[in-house]
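Submitted below is the structure of interest, expressed as structure tokens.
Not every chain is included here, but those present sit where they belong.
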Amino acid sequence: MSGPVVGIVMGSDSDWPTMEPAARALDEFDVGWEAHVLSAHRTPRRMLEWAEGAAGRGLRVVVAGAGGAAHLPGMIAAATPLPVIGVPRALDRLDGLDSLLSIVQMPAGVPVATVSIGGGRNAGLLAVRILAASDEALRARVEEFQAALADSVVARDAQLQERLATAGE
Amino acid sequence: MSGPVVGIVMGSDSDWPTMEPAARALDEFDVGWEAHVLSAHRTPRRMLEWAEGAAGRGLRVVVAGAGGAAHLPGMIAAATPLPVIGVPRALDRLDGLDSLLSIVQMPAGVPVATVSIGGGRNAGLLAVRILAASDEALRARVEEFQAALADSVVARDAQLQERLATAGE
Amino acid sequence: MSGPVVGIVMGSDSDWPTMEPAARALDEFDVGWEAHVLSAHRTPRRMLEWAEGAAGRGLRVVVAGAGGAAHLPGMIAAATPLPVIGVPRALDRLDGLDSLLSIVQMPAGVPVATVSIGGGRNAGLLAVRILAASDEALRARVEEFQAALADSVVARDAQLQERLATAGE
């Protein structure tokens, strides 16, 4: 794929460890991405402008991570027609419950596709599924990925059987 | 659009009032849909089979609603490569917090795009955005929809001004 | 006071019953106000523009109410140097806990002065206290208001004594 099709945005570069797994998941499927530090609260205009131009620049999905009073995913969704995936990041307190509710409880009209607290990797995989909805080749790769997941579970079960057998159980 | 491209599934026909707004939102964008009662807990095999065949039958997005120990969205996501949107339905107790956590806290590998508690309409709109990610005409309609949303807010503001003026304030 | 000095904003005219007590509290202190329907999610640009111009138009405090993934107070605070008071509005579910956390948990740099769930009246009174911080006459009125509050408690105690005496207790 030429050019980035997924935009990954976050309020601070300290969010990168939470969001990098999204980028890594996209890499596994050879889906191009770009990443930006964009703050709803510190750069509201720049954030809106980035979101308004996202579709025009060729992006097709946006992944946005934020914590606490997490407004970035919802504000991006307000300013683009693209599907926006929200990643709640847990801060030091409240285990991410504040972040989750701030992202998922959007009013009718402006949806955000929310994944689990700290679910950067799943955000990337959801972006792949969204792109694959109109791309059979990519969908085939998602199916391969799912088969590999299943295989790894089978392998782990085999390892457990071995461990239990060795332990004489 | 010919043939349904969005599958709407729910565990019981009593969920239809929660899910019908998703269908209505799709109708507004002339996106075809089908709806089914499918229970993860009462018809596990049938549910898996439906999910496994969804992509092959031409569906491109699935919207799944459930309440309490809400397993339907996650189980559907386990059995299809399509993007799955989860709608937490509040039961009589706990205000849907159980439903939300049961849907959104999926393990790495199997994402569910979760919307707000009772957010059937937003689930439909998110499905439209997902389809519009690869369909410029549909994306233009999403942008028109967003402009209309903005207009309605402006109109409501005008009404408020009138009401306040009338009240002599 | 000539011209409004407090701006009251809300995402929908359905929020007016929650916010009107703020206006009424300002009226009690003869503080001028204006009210607007402004949506962070449906009119992001208009909302930002309103906020950016607020100080220049003579406003000195903003009161913003919102529910669910409540982004309006924080986004207003991002675009004005004025103090912003946030009023969490409870939606049908979760009793306003989502609204409260979405408003109060702002990141360092962009504070929102949050009041109680549904605390429209206290938001108005807090705006008065803020204005009174630099206005001795207004502060004297706040003190009178506090004395009246105390008197009403004393009166209620007297009524309780009467009721208990009547009941022969």
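Labels for the chains are A, B and C, by order of writing; each one numbers its residues from 1.
Quick note on the criterion: a contact is a pair of C-beta atoms (placed from the backbone, for glycine too) under 8 Å apart; a residue touches a chain by one contact, two chains touch by 3 or more.
Computed from a predicted model, the values in this text were never measured in an experiment.
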Checklist entry - Beyond the 3 copies placed here, what is the full number of copies in the complex? => result 8
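Operating definition for what follows: only the chains that are shown with their structure count from here on.
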Checklist entry - What topology does the chain contact graph adopt: line, ring, star, complete, or other? => result complete
Checklist entry - What angle of turn lays chain B on top of chain C when you fit their CA atoms, given in steps of 5 degrees? => result 90
Checklist outcome for this item: Given over half shared residue numbers means same and under half means different, the chain A/chain C interface is same
Checklist entry - Just how far, in Å, is the C-alpha centre of chain B from the one of chain A? => result 18
Checklist entry - Distance-wise, how many Å sit between the C-alpha centres of chain A and chain C, to the nearest whole number? => result 36
Checklist entry - For chain C, which residues are shared contacts with two or more other chains? => result 11, 42, 68-69, 94
Checklist outcome for this item: chain A partner, complex, touching residues on chain B are 55, 60-61, 81-85, 100, 104-117, 119, 121-123, 125-126, 129-135, 139, 142-143, 146, 149
Checklist outcome for this item: In the complex, chain A touches chain C at residues 11, 40-42, 44-45, 48, 67-71, 74-75, 77-79, 91, 94, 97-98, 101-107, 109-110, 112
Next on the checklist: Residue numbers of chain B touching chain C in their complex, please.
Outcome noted: 90, 95-97, 116-118, 146, 149-150, 152-154, 156-157, 159-161, 164, 169
